[in-house]
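Omission of a single protein chain aside, the complex is shown with its protein chains in their original locations.
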Amino acid sequence: MKPKISRRTALSAVAKVAIGAGVAVAAAGGVAAYFATRPPQVIEKVVTSVVERPVEKTVVTTVAGVPTTVLTTVKETETVVLSPTEERKKGITVILPKHEMDIIGWWETKTAEFEEKTGIPVTLVRMPWEYVADKVLAAMSAGSSEYDVIELDNAWVAKFAEAGWASPLEDYPGAKDMMEGHLPGLIQKFSYKGHLAGITWNNDSRYFMYNKAMLEAAGIKAPPKSWDEFVDYCKALKGVSWVDSTGQKRILEYPVVAAWQESQIGLNEYAFFTYTFGGEFFDENMKCVINRGGAVEALEFMVDLINKGYVAPGYATNDYEMQLSAFLAGDAAFMYQAWGGVYGYSLDPRLSKIVNQVEFAPLVPYKPGAAPWSLTLPEAMAIPKFSKNKEYAWEYIKFMASKEVNKEMCLKIGALPIWKDLYEDPDVLKKYPYFKLITEQNKYLRGHPDLVWYDEWATKLASEFSAAITQKKSPKEALDTVYSWVKENHPDFA
Amino acid sequence: MNFLSTMLNVKTIIKYVFIIVVIFWTLAPFIWLIVSSISTKMDLTSFPPRWIPQNPTLENYQEILFGGKYSLGELFRFGTMNSLLISITSTFFALILGIPTAYSLSRFKFRGSVMVFITTLLTQIIPPITIAIPLYMIWMNLQLLDTYQGLISIYTAFILPFVTWILYGYFQAIPKELDEAAIIDGCSRIGAIFRIILPLSAPGIAATVIFCFIVAWNEFFYALIFTAVETKTLPIVMAEFLTKHGSEYTKLAASGVIASIPPVAIALIFQKYIISGLVRGALKA
Partner (left out) sequence: MMMGIKKIYPYFLTFPCLFFLFSVIFFPLAFSFSSSFYNIFLIRRETFFIGFDNYIQLFRDPYFLYSLWVTAYFVAVTVSIEVSLGLGIALLLNEKFKGRSIVRGLILVPWALPSVVNGVMWKWIYHAQYGAFNHLLFQLGFISKYIDWLGDPFTALNMLVLADIWKETAFPAILTLAGLQAIPYGLYECAMIDGANAWQRFRYITLPLLKQILAVVIIFKTIWSFETFDLVYLVTRGGPSAGTRTLVYYNYLITFRQSLFGLGSAFSWIIAIMILFFAVPYIRRFMLR
């Protein structure tokens, strides 16, 4: 009885598998035959442009007896054959985060307009800004030609440009106009070794904003011009009684709300203080000077503010969101590196208790002898060298960063303009009169140092910075540690 | 008699006190999340602090559930559909591959059983970050990026070891003699699995299903790397609330509340099987 059942089930199982395999093989064979016998497709191609660009060649050499592969750059002329209809239809893929002020899907509608106008389909991939780096990095490391336009954050310029993940743009038609028309700080930020690596799409420049009502309540008529004045004002502001925009009587406990988190955010803040104290992270020869001069003074100043009780608690972990929330709630007098959107938020009674009480200061406070530098942390569009549709990618970039589209972006969603002229454009000024106030500051915008190893630097600096802020180490100690680390690991920069 | 009933009463009271503590501990932050989702940022930062917002608003939910084209709502619904499809399929495949494996590990001693253990364990131990980039390269060459198959295969591979181990544990608890007896009575192996093992380990399987689903539903890192447009899952959509300048916390809270509903619903449905009285008394000598 038993053996019969087993044998039968076994045989039927084997038969099933065999039939299945046979079917699979037959299907595979059929598909292969189909593709093999199709006539090759001929596409009419028309030459429309010839472009010269540097091309990478892989060379195998021996270094100290170990065979290694090294990439060298060789200039070659490449004739790019474009066909107006067939090639365009393949379209491009764009990967960018959303502009934080774009809550109406404006960028998407503009992209649809571009598609209609040029006949180039665009696949728009949206990424949360936090994770853009991870995603782009994975794709770029794999040499993927998946993306034609990628996000280029201001901290990655050196790295991406070196790797070819942001190929040079200055030779494309219309680039020179942009280079002249955009804010100089933005162009400079996205240039590397004489090449233009990206075109800005998000002008995230920072400005000094303050709460007028609080200052007036403390008898202060104008925003602080120097850091000494700043400290004096803090003293006067601590404990002052004032009235917020809902009519409620308040007492200001902490004039300053800080975002000195152990991350890029904290470093942004620290960089700002350093520059305005006349300090630098790296001097003009790219040697690390963080443990002397303004950089040390700045950190000591920040710790001092904490010890004097002028900084709201939570300073060691606050990010921008928390800082903004505190400012809008009326729990701080100064937002010394506020982004453009903050002003708009402050006018919305659903979001802020300081409606009509916020002002731009024409310039940030600075130490006499230094310059009133404010940070700009813009984001740009770049074209990776792996892309197979560079010309179309450029058309997209040109369109989205053109003066007309930029003006619309400013008017429709309140984004800060990228073109110099727009700050004096009558339509723009009508809607945002306060732009007049920031033209001075726009001359003093700068970003972080351009290092290929920027992320390593940032991680290290952030921990030491945090140690100083939480007073586990003195500022000088913390910065000396950073310097010794640089000396040990990147001796060229010490 | 009286003494006994007082003892029972005290025990019951203590029992209920503990239960209430557990419920409070479990739900308190979640309730605060719900409160946040109907608040505005202003409410959250107002002083003196309130537990119930002054102006509760449903606008966050409105936008997420009913938004129009290009809005969050559309994205959210899209992400939910994708997540459902991917989570259910991955769980299903993990079970199909894992149940036979767990069964053979618990019933047979064969050469290579150790290898199976080690293999499955190694897969779990390696931090996901490690293989992210090489896997990306391979998937890129196989054109599996941003496809359902691509992500489902990855999720199944990550859930599989867990399924195997957990079910191995439950299967071990069922005496070999039971299915041996069934086979002697004329049942096939597969039949034995279906008729004896699965019903008896139903609580274990139910628990496994719940966990696999939730793990796949909430997985973030790999979804980030391997999806783009077509197959965006819900956690990715929610992460879009994380902008450069902050996290739109109130909107995120609303989306979080909504996103928790499917997993919790599944849990509520399946936990009936965990009660399953089939097990109780089944092994009475």
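For reference, chains read A and B in written order, and residue numbers begin at 1 within each chain.
Assume a residue touches a chain if its C-beta (ideal position, glycine included) is under 8 Å from a C-beta of that chain, and two chains touch if they have at least 3 such contacts.
Everything numeric in this text was worked out from a predicted model, so none of it was measured.
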(request) Considering the entire complex, write down the shown chains that touch the omitted one. (result) A, B
(message) If I consider the whole complex, including the chain that's not displayed, which of B:V10, B:I23 or B:I184 touches that chain?
(response) B:I23
(message) For a quick check of understanding: of B:V10, B:L58 or B:I138, which residue touches the chain that isn't displayed?
(response) B:I138
(request) Taking the full complex into account, find the residue in A:S263, A:S402 or A:S474 that is in contact with the omitted chain. (result) A:S263
(request) Among A:A326, A:V342 or A:A382, single out the residue that touches the unshown chain. (result) A:A326
(request) Could you list which residues of subunit B touch the chain missing from the display? (result) 15-16, 18-19, 22-23, 25-27, 29-30, 32-33, 36, 44-45, 49, 51, 97-98, 100-101, 103-105, 107-108, 110, 112-114, 116-117, 119-131, 133-135, 138, 153-154, 156-157, 160-162, 164-166, 168-170, 172-173, 189, 201, 203-204, 206-207, 210-211, 214, 217-218, 220-221, 234-235, 238-239, 242, 247, 249, 252-253, 255-256, 259-260, 263-264, 267-268, 271-272, 274-276, 279-284
(message) Could you pull out which residues of subunit A are in touch with the chain that's been left out?
(response) 2-3, 6-7, 10, 58, 63, 66, 68-71, 133-134, 137, 140-141, 143, 159, 162-163, 165, 261-263, 312-317, 322, 325-326, 331, 452-453, 455-456, 458-459, 462-463, 466-467, 469-470, 472
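Note that in this section only the chains that are shown with their structure count from here on.
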(request) Between subunit A and subunit B, tell me the centre distance in angstrom, where each centre is the average of that chain's C-alpha atoms. (result) 35
(message) Which residues of subunit A touch subunit B once you look at their complex with the stated criterion?
(response) 1-2, 5, 9, 95, 97-98, 100, 104-105, 108-109, 123-131, 134-135, 138-139, 141-142, 144, 146, 204, 319-322, 324-326, 328-329, 331, 339, 341, 350-353, 377, 379
(request) Please name which positions on subunit B make contact with subunit A in the complex. (result) 40-42, 44-47, 69-71, 132-133, 136-137, 140, 145, 186, 188, 224-225, 228-229, 236, 239-249
